[in-house]
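As you look at this complex, bear in mind that one protein chain is not there, while each of the others sits in place.
As written, the chains take the letters A and B, and residue 1 is the first residue of each chain.
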Amino acid sequence: MTLVLAVTLAVLAYPYLVAPKRSGTLDDAAEELGQRLRRSRDRVYEEIRALQQEYFLKNMTEDEYRAQLQAGRLEAARLMQQQQQVQQTLADIDALVEEEMNAAVKQAPLDAAPEGEIK
Amino acid sequence: MADLGTSAMLIALALAVYSGVTSLVGVRTRNSAMVSSSMRANYLTAFALGIAVLALVLAFLRNDFALRYVAEHSNLAMPRIYTWVAFYAGNEGSLLYVAFALAGMAALAMYLVPRRMGSQRPYANLVLMLILSFFIAVNLFMASPFATLPVTPIDGVGINPLLTHPGMFIHPPLIMVGLIAIAVPFALGIGGLLSGRIDDEWVDAGRTWGLVAWVLLAIGLLLGAWWAYTILGWGGYWAWDPVENAAFMPWLALTAFIHSIMVQKRRGMFRLWNIALINISFILGAFGIFINRGGPVPSVHSFGASTLGWVFLLFLGVVAFASFGVFFYRFALLRSTGSLESALSRESAFLVNNLLFLGVAFVTLWGVVFPIISELVLGETITVGQPFYNSVNGPIFLALIFLMAIGPVLPWRHATWASVRHAILIPGIITLFITAAVVIIEVRNVAAIAGIAVSTLVAVQIAQEMIRGTLARHRATKSPYPLAFLQLVGSNRPRYGGYLVHLAVVMLAFGIVGSSFYSLERDVILSKGESADVGAYTVEFTDTTTTTFTDRTERTATMRVMKNGSFVGTVEAWHGVYPSFNMLSTRAGIRSTPVEDLYVIYSELQPDGKTAAFRLLLNPMVWWMWLAGPFVILGTVVALWPARQRAVAVVTSPSREGALPSGGAL
Partner (left out) sequence: MVLVSGFLFIDISIRKRALVGALLVLLVLASLGAPGAVRAQEYVELTPELDARAADLYAGIMCPICNGQTISQSHAAISETMRQMVRERLVAGDTDQQIYDFMTEAFGRDILASPPKSGIGLAVWFVPPVALLLGAFAVTLFVRRLRSADGLVRQGSGTGPGDLADTHGGTGDGLEPYLQLVDEEMPDIEERP
């Protein structure tokens, strides 16, 4: 019985003791967002495929098909644009941080040893 | 054994509470270690309850009559194989079973739900652990299967003879699992609301688990009908008994849910409504659990006198209050993105579908609850029985079947009469011919003719879709027809899986119409050698054998069956009397063909030992109802089968000013 309890507690405590791999950074959030957008786009493609299938089975008129296909294409394009924007924003931030760091490093020999660090 | 079981349940309860608390705290404080620990606790509850289950099973196998539950539901003479059934035969054991099933499904759900669902996951876990804690607590503190007797009896009472039928091996556990399985999509929905994210991920997970709960309940209900048909001996399969209804209503709500979730998946609409629907489904499930164990209405299913009724009524109240509380609290989240463009469209067909299914659920609920109301208000119980349900729900089902014919072929957004005509013209014409033939041959009943007509319409329409699709594929890919058909099904699994299930519904419809309107029934008394006619069949009572056991007396009557004068086989009708249970159990002798069932019930052997009373029935088309079962399973499996992952196209982004670090595929 004590063995069982010990094992149980060990299993439960493990995540607290083993250092977590990451702690929620901006990169992670952006990556997650990007992946969600990608999956949304995939879903739109799935719908388009089903739409095409229904059209070729003649379950809808040419006009309806064209309209829905166009809507789908626009949707996918918008999602792609958003995903690209997210990546661009992230890249811009990276570039900005890099710039700041370089500037600080250049200044360092002129000032006294800086107290803080720029992360 | 008792100690092991009780300890295991205590540990399970502690784990469940820990898991719920740490999920909540962890997600609020963004502590991923805590959330991870809470998930582990979730998985461990399944283990702990598994040990408790094992403890009870071992107690049965060892005839440990010190445990009251074992003494009440088994005896020394009981074959070991019935241990499975004895386990859930009573309140205490079945609660343990439900708790274990819930723990297992909760573990599976949390394991499979992708991490990317973010904070939805721990919130869903919180809901699941709250429900699980409730069940374990009730089980442990109010109805423990491990309660001991002060004096150990030498032998137990034995198992209820009605349960010793193969149908009983699967029907009750499936129903119980199905009812509690609704907790998973419910938890996901509430979890989404609490986390503030109701999006596509919820739709996929909600649909999947909704379908799982749906198919479990569907098969459970069908098995119950099959069991009633073969065992209870009145030639029927569905009595609109309160407990049957209690499992039927959540199934109806789930059917509405799995349909309208498709609209959210395709067009982002009905978000509000889908959450409300899954709430309703779970509330009805909780109501079902209450009716099952509380006994406010008399039923053949009652788990005996139960003092637990109020506990489950309380649970029902809390669930209803909390679920809609969260719903209204997060109301603003649930704005839809799409819009309904036309009154004639697939979206509106789904709306009508929902209305009708919930209509049946409401009528059924009304019928279950009315006797209670009339008793409270008037002091007089008005019985609401089969004739009410059949005459009110019948037309609604008729409308639903008709909807099955046109719904799947209506285009999204905006349908024209041209597209409707294209889909329905040929099936419509064929149906008209067949209906005319039916009317000419046998004008019996408007309801029956209507039922046949709409069922035929659906069947022909589905056949048309499948044929057209296979032909199109064959033309395009030059595959042989069978392969083309399989590829067709594989290319759009939700759709064609759905068609398979709709076909199963059509089979059920034909079976119900045939047996409800065209069956023949005769009560006769025959002496050996005498025969009686029913329809084109002649049934001769040839012999009866009597066997006496310690706990029962069995009689088997052998009947020779002739159709239109020529011999077609024998059937055996079985009859058992259990004095210690004051119970009579029968098994019908059934000769089943796709066209009709000949059904013989051995009612009684007369005191003179030479004549016996029989009930002879001729039930057309019942065979098709049982065939529907495998089709329901097949259709659901196809609909749930994940599609091949499309190769992720590596696309470089269009170039802008300056280089763009693209971290992998866009």
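By our rule, a residue touches a chain if its C-beta (ideal position, glycine included) is under 8 Å from a C-beta of that chain, and two chains touch if they have at least 3 such contacts.
Here the structure is a predicted model, which means the values were calculated and not measured.
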Residue, one of B:313, B:472 or B:640, that touches the chain absent here: B:472
Contact partner of the left-out chain, one of B:584, B:627 or B:640: B:584
Residue of B:426, B:525, B:562 or B:637 touching the missing chain in the full complex: B:525
Contacting the left-out chain in the complete assembly, out of B:31, B:63 or B:348: B:348
Hidden-chain contact residue, picked from the options B:556, B:570 or B:611: B:611
Positions on chain A where the hidden chain makes contact: 36-37, 40, 43-49, 52-53, 56, 67-68, 70-82, 84
Those residues of chain B which, in the complete complex, touch the missing chain: 72, 157, 160, 197-200, 203, 232-234, 236, 239, 241-242, 265-269, 295, 297-300, 302-305, 337-343, 348, 351-352, 355, 358-359, 362-363, 366-367, 370-371, 374-375, 378-388, 392, 396, 472-473, 475-477, 491, 519-525, 577, 581-582, 584, 586, 603-604, 606-608, 611, 613, 646, 649, 651, 654
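In the analysis below, only the chains that are shown with their structure count from here on.
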Mean-CA-position distance for chain B and chain A (Å): 39
Contact footprint of chain A on chain B as seen in their complex: 7, 11, 15, 18, 30, 32-34, 36-37, 40-41, 44, 116, 118, 199-200, 265-266, 409, 411-416, 418-419, 422-423, 465, 468-469, 472, 491-492, 495, 643, 646, 648, 653-654, 656, 660-663, 665-666
In the complex with chain B, residue positions of chain A that touch it: 1, 4-5, 8, 11-16, 20, 23-24, 31-32, 35-36, 38-40, 42-43, 45-47, 50, 53-54, 56-61, 64, 67-68, 80, 83-84, 87-88, 91, 94
